[in-house]
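Below you'll find the structure I mean.
All protein chains but one are shown in place.
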Amino acid sequence: MAEPFAQPLDGEPAARVLVAGASGFTGALAAQIVWCHPRLELVAATSRSDAGKTLEELYPRYRVPLELTELDLDELERVDAAIVAYPHGASAPTVAALRGLGVLVVDLSADFRLRDLPTYERWYGEHGAPELLEGAVYGLTELYREQLREAELVATPGCYPTAAVLALAPLAEKGLVSEAFVSAMQGTSGYGRSSDDLVHFSAMTENAFPYKTEGHRHRPEIEQELAALGSPAPVTFVPHLVPLDQGELATCIAQLSEPLSREEVQALYRERYAGEPFVRVLDGPPNLRAVRETNECHVYVTVEERGRVLAFSALDNIWKGESGQRVQNLNLMLGLDETEGLL
Amino acid sequence: MAEPFAQPLDGEPAARVLVAGASGFTGALAAQIVWCHPRLELVAATSRSDAGKTLEELYPRYRVPLELTELDLDELERVDAAIVAYPHGASAPTVAALRGLGVLVVDLSADFRLRDLPTYERWYGEHGAPELLEGAVYGLTELYREQLREAELVATPGCYPTAAVLALAPLAEKGLVSEAFVSAMQGTSGYGRSSDDLVHFSAMTENAFPYKTEGHRHRPEIEQELAALGSPAPVTFVPHLVPLDQGELATCIAQLSEPLSREEVQALYRERYAGEPFVRVLDGPPNLRAVRETNECHVYVTVEERGRVLAFSALDNIWKGESGQRVQNLNLMLGLDETEGLL
Amino acid sequence: MAEPFAQPLDGEPAARVLVAGASGFTGALAAQIVWCHPRLELVAATSRSDAGKTLEELYPRYRVPLELTELDLDELERVDAAIVAYPHGASAPTVAALRGLGVLVVDLSADFRLRDLPTYERWYGEHGAPELLEGAVYGLTELYREQLREAELVATPGCYPTAAVLALAPLAEKGLVSEAFVSAMQGTSGYGRSSDDLVHFSAMTENAFPYKTEGHRHRPEIEQELAALGSPAPVTFVPHLVPLDQGELATCIAQLSEPLSREEVQALYRERYAGEPFVRVLDGPPNLRAVRETNECHVYVTVEERGRVLAFSALDNIWKGESGQRVQNLNLMLGLDETEGLL
Partner (left out) sequence: MAEPFAQPLDGEPAARVLVAGASGFTGALAAQIVWCHPRLELVAATSRSDAGKTLEELYPRYRVPLELTELDLDELERVDAAIVAYPHGASAPTVAALRGLGVLVVDLSADFRLRDLPTYERWYGEHGAPELLEGAVYGLTELYREQLREAELVATPGCYPTAAVLALAPLAEKGLVSEAFVSAMQGTSGYGRSSDDLVHFSAMTENAFPYKTEGHRHRPEIEQELAALGSPAPVTFVPHLVPLDQGELATCIAQLSEPLSREEVQALYRERYAGEPFVRVLDGPPNLRAVRETNECHVYVTVEERGRVLAFSALDNIWKGESGQRVQNLNLMLGLDETEGLL
């Protein structure tokens, strides 16, 4: 008889893993992925608000019978690595404490994404552990793979930056992007579990809207990464909420510093992403159903009639956009195959 | 130029109306219907939690620019009638106070629906104004039209009882129903505005489930009304939540005390509902889109292969199931045409 | 008793109206609006594919008991005006025949939208009645109101051009737009009734995607109108399909030829649209639920951090985007109040 509720460990685990903040949408998925991972052991999943419940009770489709506990660093069993899914600002102190115990950390929050402290402070307020900023690696796997293998603290990119930067990276790396416009949409899982009038089913069904139109925190993050790749371009970013659960689509319009033909641009993308296990370059526009519940990012690039580049990327915002990518990075940090537990 | 934000009053109003508890789904719709009603003037819409906001801010599709205020009975301007949309238990004291001021009251809560006090207490706890029970009229318009014309306090039926009783009334009135099974479904507006994990878009999309399977308060209410019509039959009632906003479908299976043919049953329904402005007897199964945002109830009856009667009714749970029916009743109480402001 | 199925004519009709092609989504809505219009009489609704059915059978939420017939111009009763909802290319001959009979025509197709014949031929093929092109008026009411009062043939704009041009018109009229990027989304009613794998509920739920990424016919139409207003700017246009029924959102990013502050831009929009019955300038981003089943277009404009103008518009693609606007124009052509039958 099958035992769907035992962790399917394949021999001795490569690491004992803690998921801190496991009751939200992305923390819960992180716990689920670790639970089903053949080389990782989920030793604890913690939550202040839902301690005492199992993840199964909160999310029936996740089969993690482990009971959520409150995080107590003094009582913590031996842990090799932690995925921390705390809100921005609240994350830094816990991350610092875990690092102090020698635990490898993959952090979900924005606390270690922006390398420039003043930029961080402008968007998020005071930083709780600025001394850790320098050592943090930005966890967009396809761009920082080698650094991630050595990393001890990884900042998971925002879901929009993951989508937008993967859509534009092949051009940005060549210094070709002179300006970019990103119009993106995501489902309500991106809004978080917080129960709010806006995401009540009765409010979202048959609805859609742009939000944070005067400025979104992910804009400076996208600009930081395009600049790091070689294209310090100004970015206009407009996010939208649409009536679906999981999925994120970035529609990017780029002005190039020198004209390229459609064939040249498409060849550049195929070449750049040829070896990537989770990025697939398509022959036509991507769609969200094809990536749902996967760690894949589907990319399509073309040049439209007026000579501008259109670059699209589709991913599941809580998989490649959040928790899938976290485990992808954790695999690298632990010397495992990057795809383990994810395909 | 059009002035969409003025109340479209047709001369002197027939009544000045208060909507108390206007920030929830059904209270807001009541305010919207009264606002657009050619003979009623909306003098105040009150809400404890959202005082200071306009209804438009809470529900962009409702065009009521009036600012929500806190209810203060001492400061109340002259009011002829009130629609009270308070939770069960909380409603009775306010209803009693309004009645004390001579105000006609249409109450949304369950407080005056069950004529038997012990039954009320079993399901809802202590009653806040038992002295008013006897004078209250049950507001299922198609059954109590004459009493409603004279009523001063009307209890709006639950949405499920409205659907189930309209589906079974033509048989129940003849004393024909010996037992009944009601399997019903409704959209998330029936769950209320209360922001709860369950009705987060991410939880409800692609989901559906039965609830309150061990007993739902609407069961005794359905039995009360079938008995009042002449069929004191035991009822099994199972409600389900489905992923849509507004809509309610009751699928009723009835055992008859004497067999009737399909033709006889269908003729009975056509005859019974022939003069009803809001009940439409169909030639085939009803659907929810046809009644959405209307005060109509669509009914279909047939006899299935094993000889049981199948009776279906479809309505919009916040219109005919709640606020549309309230205004239908208020029209009667005020001597207006029952359909005014509703078609 | 109410008679929901009689046309609510207010005295003698101002015109007898034919709706040709009434079985598709927008033709059916046109028939429904005319049926409920207090000054118009719906004399016939025609359909080749669904002749013999009533509109109610096809679309239960529309209450038009009229039976669909095949169009026979020889047998046609006296008709003053016609709304023609035929596919592109198929429309021109019927329009020409109706004009030959002296009938005022509002045409849904693209056949009379593009004033430049070569541009038409590039996108749609041979033109069926090029001699009528010059006399046709482009039916974006807010831009061509005076010409529409005198028009005998009106081309209803595409739904995307309606949204995009209304979003940009106040700037375009001042010659300020030097380039524009339009990322737009619409629901599945915009895809038409054609039953296709793509719009099967099982394919669209939890899905979204861009389409026609190499070039969409509405791009030259948007450019034509911006140029006509005074801003001959190149436009990049990307449409998306999202999982909802009725609704269209245009997110426009404009580069201005001279910089304007957020306050200046917002003042410009308020002033421009101050007297418009169906355009509402909002204080924040629009949403689709607020305009669903209305003829309104909600507009919001701002300047984002990088200095570009963001202009948003939301409308119901089959109302203001198609059939609502058609009746708005027909009202003008007939000398009626523009808003009749539409609020």
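Labels A, B and C are assigned to the chains in the order they are written; within every chain, residues are numbered from 1.
Assume a residue touches a chain if its C-beta (ideal position, glycine included) is under 8 Å from a C-beta of that chain, and two chains touch if they have at least 3 such contacts.
Keep in mind that this is a model prediction, so the values were computed, not measured.
Participant: Just one of A:47, A:205 or A:313 touches the chain that is missing; which is it?
Facilitator: The single option touching the absent chain is A:205.
Participant: Identify the residues of chain A touching the omitted chain, counting contacts across the whole complex.
Facilitator: 1-2, 4, 60-61, 205-206, 275, 277-278, 287, 289-290, 292-293, 339, 343
Participant: Going by the touch rule given at the top, which residues of chain B touch the chain that is not shown?
Facilitator: Missing-chain contacts on chain B: residues 181, 183, 185, 187, 203, 205-211, 213-215, 219, 234-236, 238, 240, 242-247, 249, 251, 253, 284-289, 292, 300, 302, 304-306, 308, 310, 312, 314.
Participant: In the full complex, which residues of chain C touch the absent chain?
Facilitator: Counting only chain C, the missing chain is touched by 25, 58, 187-189, 193, 195-197, 199-206, 243-246.
Criterion: only the chains that are shown with their structure count from here on.
Participant: Could the interface between the copies chain B and chain C be described as same, meaning over half of its residue numbers are common to both, or is it different?
Facilitator: same
Participant: Just how far, in Å, is the C-alpha centre of chain B from the one of chain A?
Facilitator: 46
Participant: Give, as an integer number of Å, the spacing between the C-alpha centres of chain C and chain B.
Facilitator: 37
Participant: Show the residues in chain B shared as contacts by 2 or more other chains, in ascending order.
Facilitator: 205-206 - these are the residues of chain B that touch more than one other chain.
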